[in-house]
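One protein chain is absent from this view; the other protein chains keep their places.
== chain A ==
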Amino acid sequence: MKTEKQYLFDNPKNIKRVLHGLYICCALLVVLDFVINRKVYHSWENLWAFYPIYGFVGCVVLVFVARWMRVLLMRDEDYYDPPESTEVSESSEGDKHVRD
């Protein structure tokens, strides 16, 4: 399939564009923090860039903890179902459910 159509993200330039768009938005949002005088419900919200930092650090912590959980909890796909029973199920899977 050498002549396959080029899709939007087959061109690395387009991925770059999206990422740069994201970086610019992030920078703008931090700047807006100084411009907009927001109502504060809790004193922590007064900390410098509280929401951006919380969001970023929260997600990084989430992913690192999840990676660590994988070490502990990840098993083979057929851990509960021995291979012979999955074989049976595969053969009967597919579009069967759409038939009467």
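FYI, a residue touches a chain if its C-beta (ideal position, glycine included) is under 8 Å from a C-beta of that chain, and two chains touch if they have at least 3 such contacts; residues count from 1.
In this section, contacts and distances are computed from a predicted model.
Q: Name the absent chain as its UniProt record does, using one of the following: "Glycosyltransferase RgtA/B/C/D-like domain-containing protein", "DNA metabolism protein", "Branched-chain amino acid ABC transporter permease" or "Multicomponent Na+:H+ antiporter subunit D".
A: The chain we cannot see is recorded in UniProt as "Multicomponent Na+:H+ antiporter subunit D".
Q: Just checking the interface: what residues of chain A touch the absent partner chain?
A: Within chain A, the residues touching the omitted chain are 5, 7-9, 19, 22-23, 25-26, 29-30, 32-33, 36, 38-42, 45, 49, 51-60, 62-67, 69-70, 72-77, 79-81, 85-86, 88-89, 92-100.
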